[in-house]
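Certain chains of the assembly are absent from this excerpt, and the rest are unmoved.
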Amino acid sequence: MSPEIDQYLVRNMPYYRTVADEVDLYEAAYSVRMPMMLKGPTGCGKTRFIEYMAWKLGKPLITVACNEDMTASDLVGRFLLDASGTRWQDGPLAIAARFGAICYLDEVVEARQDTTVVIHPLTDARRVLPLEKKGELVQAHPDFQIVISYNPGYQSLMKDLKQSTKQRFGALDFNYPAHDIETEIVAHETGVSVEIAGKLVSIAERARNLKGHGLDEGISTRMLIYAGSLITKGVEPLAACHMTLVRPITDDPDMRDALDAAVSTFF
Amino acid sequence: MSPEIDQYLVRNMPYYRTVADEVDLYEAAYSVRMPMMLKGPTGCGKTRFIEYMAWKLGKPLITVACNEDMTASDLVGRFLLDASGTRWQDGPLAIAARFGAICYLDEVVEARQDTTVVIHPLTDARRVLPLEKKGELVQAHPDFQIVISYNPGYQSLMKDLKQSTKQRFGALDFNYPAHDIETEIVAHETGVSVEIAGKLVSIAERARNLKGHGLDEGISTRMLIYAGSLITKGVEPLAACHMTLVRPITDDPDMRDALDAAVSTFF
Amino acid sequence: MSPEIDQYLVRNMPYYRTVADEVDLYEAAYSVRMPMMLKGPTGCGKTRFIEYMAWKLGKPLITVACNEDMTASDLVGRFLLDASGTRWQDGPLAIAARFGAICYLDEVVEARQDTTVVIHPLTDARRVLPLEKKGELVQAHPDFQIVISYNPGYQSLMKDLKQSTKQRFGALDFNYPAHDIETEIVAHETGVSVEIAGKLVSIAERARNLKGHGLDEGISTRMLIYAGSLITKGVEPLAACHMTLVRPITDDPDMRDALDAAVSTFF
């Protein structure tokens, strides 16, 4: 494997706690190289899942955090000036297609609808990527697969995937794990006791009921891990929760009271 | 044939199931090099048809996925820096015009109305492409033809072709194939039995009735092929249908129920 | 004549059927080098007319398809990088002014109002073109004339020529030709019989009455020539008319029925 792609191999098994049949379904999808869409709220484990799958399948993983300013060139590549004129620099999508990586476009809705169009020829039977500026037609490597993440709660009138893009993907739904599984995850990742981890999860579950009633998103598993890490470092649970579960996500006094009350119930 | 254009030849016969007289009409249009517009919904086979025709006519095919950021230069070409100064790089439209390829502008409505204007001189009696930045007037090769795709369901106030562009094209309508033909296609492309393929087509037919009642587009033939491929790999038909026909296209609980019901009727 | 301008000479007499006194009026305007504006709907023959006049006057013709992204530099010229630094590249307007061509700005309303301002110094008594980036003041060649096309049906609140631009041009009105003349044109250009050509013109005349009642533009002479060409190639008149006169311009079922009825009346 060339060094260019080698750096994208996931070397250590990422910790991932299987929830249902998502690992098997993904493997079937990968076996036919079906483009995949991972759907679910912020911080529920989509990125961790794809890292785990890349490790399990032994394929390099190239992750691209999508944003509104991303141009087609940022994905596909561009000419750079060199001592001897111009030199073509493959973008992350071209590298993935050429060398057979899994290309993971994170928060793809952030990209402009029309930038997303450049992935179309990689998602149908042709599996090609035209580098129009270079005049080259890259035939995707047999191992290449494209995966995107998508947060349904984010869809707005302005930003949604085009129907003609959505139709090109199979999809897996993700959500926050069940109480016991999430407790296990928090304990494993932070070193707090199962009892404390369970309390943190209970706080999160209360807060998630506030979603749509003043909170845009619930408290994620990632935030619980932040709280747990501080507790392990000796910070008072109350202070740790305020610092990681309450203050970051709201400045509304009533909402802060509601979240504080949830915290105080358990600590 | 130069290697520059040679890579665009379609070497193997693409699988295309003729529906009506579309192949004959297209051949007549090509014989007078009439610019053509392929109209129809996402994933119904327009791209496959033009690949088949390019193969049948033995002409190279250059496909451009149009998008809002595409500039005239992306179609026509630009100067690149070189060791010895600047070098002109033909864009895909210029390559097609110069060497006599079929140039297929996919989802042309995505491009800015005014970018589309650069194709006008290639669509009237002159058949020329002015490379204004280079100061060259390319006379189109006798084999050159321009083809665009157009999804009528997509037209919006913001994005539609200008009347003066539309008038420059002959048009063919495409739609999802009739039940038996679509069944034959799904079975052929995925290896599932005709019985299973027929069930998948029936699910799609139900879902297509929901178009405009909460679904922007129906389930396409391409999506049925995704479902079939997973079934061939041993995935449960129910899980395969959820993953490929339901989850990708809607997050609305009611719509998901409606689609799930359609799936459950047949599996 | 330098080769740079030589390629813009119209070598063969374009077929143009005189309708009224437009050829004489244009010759008078050219004799005083009055800037001219050709007004009329899409596809009625404005471009053909100016090609014919350029041929008749024996002057080179440089056509620029205007679009919203066209900058002043696209008309006037720019510096290009070269082995020995930068090299000035005249734009089409500068070439025309320098070497004495007729410069035809097609669909000039598409250009941004303010880009059009660069033609002002060429349209008053000074007849100069300042190449500000190069620090040169080009005095127009005695043969130079500027001509623009303008589709009155297109004017919108957003896009119209500024009054101070309009006032700098003399204007000629164009419209679809009278029945017999248009029949003659269609027969001449496609090889169909006068009878068939007459039927095609009659269909167009009916459709033109629908303009403003659901159709943005009527059926143009160019579209009739498309229909005629297919009929000459052996396509059924009905199929040829659907493909070239109906499908390209509307997807509205009622409008399609109305146009189909017009076609069926004659074939």
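In order of appearance the chains are A, B and C, and numbering begins at 1 in each one.
Convention: contacts are C-beta pairs under 8 Å (C-beta built on N, C-alpha and C of every residue); 3 or more make two chains touch, one makes a residue touch a chain.
Owing to the predicted nature of the structure, the values given are computational and were not obtained by experimental measurement.
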For the entire assembly in this structure file, with 3 copies shown, the number of copies is 6
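Definition applied: only the chains that are shown with their structure count from here on.
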Select the category (line, ring, star, complete, other) that matches the graph of chains linked by touching.
line
Which one chain sits nearest the middle, judging by mean Cα positions?
B
Look at both sides of the chain B and chain C contact and report whether the same residue positions are involved, with over half shared, or different ones.
different
Roughly how far is chain B from chain C, centre to centre by C-alpha average, rounded to an integer in Å?
30
The distance between the C-alpha centres of chain A and chain C, rounded to whole Å, is 52
In their shared complex, at which residues does chain B touch chain C?
21, 25, 28-29, 31-32, 34, 37, 39, 71-72, 79, 81, 84-86, 112-115, 117-118, 120-121, 124-126, 130, 132-133, 135-137, 152, 155, 163-164, 166-173
Within the complex, which stretch of chain C touches chain B?
4, 7-8, 14, 42-43, 47-48, 51, 63-69, 74, 78, 80-84, 89-92, 95, 106-107, 110, 151, 216-217, 220, 222-223, 226, 229-230, 233-235, 239, 243-244, 247-249, 251
